[in-house]
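Heads up, one of the protein chains got dropped from this complex, but the rest are sitting where they should.
What follows is subunit A.
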Amino acid sequence: MASSVMSTSKTAPPAVSAVGLRKAYGDRTVLDGIDLRVPAGSVFALLGPNGAGKTTAVRILSTLIAADGGQAQVAGHNIATAPDGVRAAIGVTGQFSAVDGLITGEENMLLMADLHHLSRREGRRVTAELLERFDLAEAAKKPASTYSGGMKRRLDIAMTLVGDPRILFLDEPTTGLDPRSRHTMWQIVRRLVAGGVTVFLTTQYLDEADELADRIAVLNDGRIVAEGTAEELKRLVPGGHVRLRFSDPDAYRSAATALHDATRDDEALALRIPSDGSQRELRSVLDRLDSAGVEADELAVHTPDLDDVFFALTGGADVPHQTEENVR
């Protein structure tokens, strides 16, 4: 546990805190009692596969839907008893664009300015500034329905920022975006954080969480299965290994005999040997292969990354089974 985080959270109230949040639709439990604590000014990522309950968590914390159990405070307001206090402090951008496609980008922005009760002049100023900042000034007079996916997402965030929110919920902000728009979105998030905004984001991309978040919680099947910094999470799984692949079944069998500590993948004719990837360990593996008189067709060194953590913790259907065995 990062002690610095604990001590700051004692002095400043957390931006988001939740205890035992539960939500079920019929007999399908979507959130099975989750606890969260997001210090003000930090970036928090809720990471999980599709259907883990990420969007439901955001919808509850942003007061869109009510929880069945548990309680949560956002910006110091209880989401159930003081939703308007929460709403005044937050901005939400979902994975499905929340723009009005029938009107222009500029009209969308002015609509937000009116709903935040800005004066006409102030509304125009903020609109022009944000459209410029998000590279939408040129398309400002076109209907939002004609925008590309990346432009819609930028307009979506720009609209959210009209109210100058202190806490920003981003539900899968880069899902469906091309790599370029994705990096633009990351830059936008970093700039917002530099300006003191607390960001609560959900993602199914490990690199995104690794890239942006101070702390990551892994959500699977409605439960938080791990929480910590990217480094802390990586330390949870001993994922480092050397992978050897063979095309000749005989060579594969003799190698497997020589390297008895290896995990076998008989279908792929591949062996995994736990290793920290150091030169010394690599040499010993190669020496043992040499003395057995076999040669591998392919050798790869694998250091643990968030993927290992993710697969180990969420145990989805697309887990490469050798990873699973290795971890267990």
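Everything below uses one rule, namely that a residue touches a chain if its C-beta (ideal position, glycine included) is under 8 Å from a C-beta of that chain, and two chains touch if they have at least 3 such contacts; residues count from 1.
As a convention for this text, contacts and distances are computed from a predicted model.
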| field | The complex's invisible chain, by UniProt name, from "Transport permease protein", "Putative secreted hydrolase", "Cation acetate symporter" or "Phosphoribosylformylglycinamidine synthase subunit PurL" | value | "Transport permease protein"
| remark: Cross-chain touch to the chain not pictured, restricted to A:62, A:174 or A:220, is A:62
| said: One chain is left out of this view; which of A:99, A:273 or A:296 touches it in the full complex? | reply: A:99
| query | Of the listed residues A:24, A:88, A:258 or A:301, which contacts the missing chain in the full complex? | reply | A:88
| Please identify, in ascending order, the residues of subunit A that touch the omitted chain? | 62-66, 84, 87-88, 90, 92, 94, 96-103, 107, 111, 114-117, 143, 159-160, 163
